[in-house]
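== subunit A ==
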Amino acid sequence: MKFSYYPGCTLRTKAKELDRWARSSALALGAELCEVEDWQCCGGVYVSARDEIATKLSSVRALMSARDKGQPLVTVCSACHNVIKQTNHAMQTDKEFADKVNLYMSQDKEKREPYHGETQVYHYLELLRDVIGFDKVREAVKNPLTGKKVAAYYGCLLLRPGSVMGFDDVENPRIMEDFIRALGAEPVIYPMRNECCGGYMATEDPALAAKKSGAVSESAAGHGADVIVTACPLCKYNLVKNQSPVPVVYFTELLAEALGVKEDTHAE
Partner candidate 1 sequence: MQNKKSENLKEQVLRMSGVNPSKCMRCGKCSGTCPSYDEMEYHPHQFVYMVENGDIETLMKSDSVYKCLSCFACVDRCPRGVEPAKLVEALRLCVIRQKGKNHMTADDIPAVLDDEMPQQALVSAMRKYSK
Partner candidate 2 sequence: MQVNEYKPLIVAFCCNWCSYAGADLAGNNRLNYPADVKIIRVPCSCRVNPMFILRAFQRGADGVIICGCHPGDCHYTSGNYYTRRRMALLFSMLDYLGIERERTRVEWVSAAEGAKFAATMKDFAEKVASLGENKRLEDLRCKK
Partner candidate 3 sequence: MQEIKREVLVNKAKELLSDGTVDRVLGWKRGEFDYDVTPGVFRSAEELDSGFVWGDFCGANFSKYLVKETAKGEGRVLVFLKPCDTYSFNQLLTEHRFDREKVYALGVPCNGMLDISRIKESAEGIVSVCEEDGKVTADTLYDGKKTFDRDALLPDRCSNCKSKKHVAYDELLGSDGEVLDSGRFDEVEKLEKMTADERFAFWQGELSRCIRCNACRDVCPACTCEKCVFDNPDSGVENKAAADSFEEKMFHIIRAFHVAGRCTDCGECSRVCPQHIPLHLLNRKFIKDIDEFYGEYQAGAEVGSRAPVVNYTTDDIEPSQAVERGEQNA
């Protein structure tokens, strides 16, 4: 099955590992990720103001090109997912906003049908859960991560706002834990897993970011985690930068390791 794939700018640079193992693992699971041509940066954050139009056009373009291919759109980076999913929701529910966006889009060189949120947006984890199925993942695991205590770090972007993201229970999510179980590892449930790492405050107020990310990594470590997994480059940066007592990796790395696609590439 083919999916449109939106990697996002950080996955091309600082977070190559997130991208690389996402692609190769997907292939191993029978899903082909076709990169959206000429995708543009999503902007990193969704600006919730209803009159903010221009900053959301790049997301709409990606959504449109997936729609025109008749494919769902898959994202990996939490930030990209949040922006694209929220934009899609606004296109579905806010008619005034959608009309304005479509008016802008009609100025594009390439003429396309007006967009009203037709594209189904999956985060990579949702793809694993809802399309491929964690049972399938479990079957495909070659190197079960038995005994490994893994703390899932959701952060904000995957979960909130809950009514729009529809990702999982905002206060008590389980998708990453189920993912970790599918890989044969043991999930560590800790209360800070859905709290903010400090995000872009890393630029404005690094001390605040340090406080927030420190609380997260300490909580995970305190509950006995060997490793923290995340889907967000900025979360990873903040946690690592602020001396996380346990290593932080992308969930796709863990997946690739368990599926054995990491060794395959090493062998090459």
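Candidate selection criterion: all candidates are chains of the complex that A comes from, given by their letters.
Convention: a contact is a pair of C-beta atoms (placed from the backbone, for glycine too) under 8 Å apart; a residue touches a chain by one contact, two chains touch by 3 or more; residues count from 1.
Computed from a predicted structure; not experimentally measured.
J.: Any copy counts here: identify which of 1, 2 or 3 touches subunit A within this complex.
T.: 1
J.: Tell me, which parts of subunit A touch candidate 1 in their complex?
T.: Residues in contact with candidate 1: 8-10, 13-15, 41, 43-45, 47-52, 55, 77, 79, 156, 159-162, 170-171, 195-196, 198-206, 208, 212, 232-234, 236-237, 240-241.
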